[in-house]
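The structure is given below, and queries will be raised subsequently.
Entry: subunit A
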Amino acid sequence: MRYEAPLTTPEAVELLASAKGRVHVLAGGTDLIVRMKGGFIEPDVVVDIKRIKDMHVIRKSAAGISIGAATSCGAMGKHSVLKKAWPGVVEAANLIGSDQVQGRCTMAGNLCNASPAADSVPALIAAGAQVLIVGPRGERRLPVEKLATGPGKTSLKKGELVTAIELPPRKVRSADAYLRFTPRTEMDIAVVSAAVNLTIDRKNVITDARVALGAVAIKAIRVPAAEKALIGNTLNEETLAAVAKACSAACKPIDDKRGTVEYRTRVAGVLAKRAAQAAWTRAGGKA
Partner candidate 1 sequence: MTADTKFTGQTFKSVGTRPLRPDGIDKVTGRARYGADIDLPGQLVGSILRSPHPHAAIRAINTSKAEALQGVKAVITAADLPDLTNGNKELFDILDNCMARTHVYYDGHAVAAVAAVDAVTARKALKLIKVDYEILPHVTDVDEAVAPGAPVLHKKCFTQGVEPKPKKPSNIARRSEFGHGDVDAGFAKADVIIERTFRTEQTHQGYIEPHACVASISPDGSGELWVCTQGHFVFRQHCAELLGMDVSKLRVTPTEIGGGFGGKTHVWAEPVALALSRKANRPVKLVMSRDEVFRASGPTSATSIDIRIGVTKKGRITAGDATLRYTSGPYVGMWAELGAMTSFACYDMKHVRTVGLEVLVNRPKTTAYRAPSAPMAAFAVESVIDELAGRIGMDPVDLRIRNAAKKGTRSSYGPVYGPIGIGPTLKAAKEHPHMSAPLGENQGRGMACGFWFNFGGQTCTDLNIAPDGTVSLTVGTIDVGGARASLALVAAEELGIPYDQVRTVVGDTSTLGYNDMTDGSRGTFSSSMATIMSARNAISILKERAAKMWDIPVEKVIWEDGCAKAVGKKHGNLAPLSLAEIAEAAPNTGGPIAGHNELVADGAGVSFATHICDVEVDPETGRTQVVRYTVIQDAGKAVHPTYVEGQYQGGAAQGIGWALNEEYVYGDDGRLQNAGFLDYRIPVCSDLPMIDTQILEIPNPNHPYGIRGVGETSIVPPLAAIGNAVSNAFGVRMTHVPMSAPRILAALDEAQAAASEDVETA
Partner candidate 2 sequence: MAQHEVKLWSALRPFAQGESSVRIKARNIRELFARLEADYPGMVPLIRQGIAVSVDGTLYRDSWDTELPAGAEIFLLPRIQGG
């Protein structure tokens, strides 16, 4: 195996495009190195993007907030502007692994691993985030939900890499929240998870909402029916019940070592309800 640590994005693209054999991008390494050690992958080339300075930058502009692909989730948690604008995205990113893992893991890695249970993905989908992709043919942007195509599979082409994650500008009276269920308090993979991003008007009526679930299908999913249940309503018992019902109805999970179909389906609704409540409170909603 060859290890490369380019200093610029064009160099990284060149390495990825020209490499023979199995080539992998190394961001945080908290998944890649585990898979290497377990013998699940045997890369010929690993391209470490952490020496590219731009990849560590969190930048706020009129277009929103851009997070460099090598930014550790731990660093996101220390960024007050990001935390204030997107508390749900940050709490999702900060739930990945221990402090040790937080010091390394990245949302870009979380997205590109394309695990159905990835913590940051539902939050990013709810946020309406997109990824900035650079490749031999230049840049392109893609909504985050279009990056993963199935477990472990992405729509990235040879030579392409995600260089940043872009969150839209934050509207007033809006907020997001992310919740997951794990058997332990920490150090766990989501059995099921839910993210809600919503905006309310002066009368506490929800004017916009995005709802996403994790670990209930082959990839993280958006739940339009739950969004419909929120929009145009205030957050009362009835609305919450409708959100829960819509979310449970949208689940197509599997039975595995981490959870059952029945459990995931039911708790998806519970978590969506609670995430909606948390996002609402953060947005300044009053009953």
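Regarding selection, all candidates are chains of the complex that A comes from, given by their letters.
Note that in this section a residue touches a chain if its C-beta (ideal position, glycine included) is under 8 Å from a C-beta of that chain, and two chains touch if they have at least 3 such contacts; residues count from 1.
Only a predicted model underlies this, so the values are computations on that prediction, with no experimental measurement involved.
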Checklist outcome for this item: The one of 1 or 2 that touches subunit A in this complex is candidate 1
Checklist entry - What does subunit A use to touch candidate 1 in their complex? => result 38-39, 181, 183-189, 191, 256-260, 262-263, 266-267, 270-271
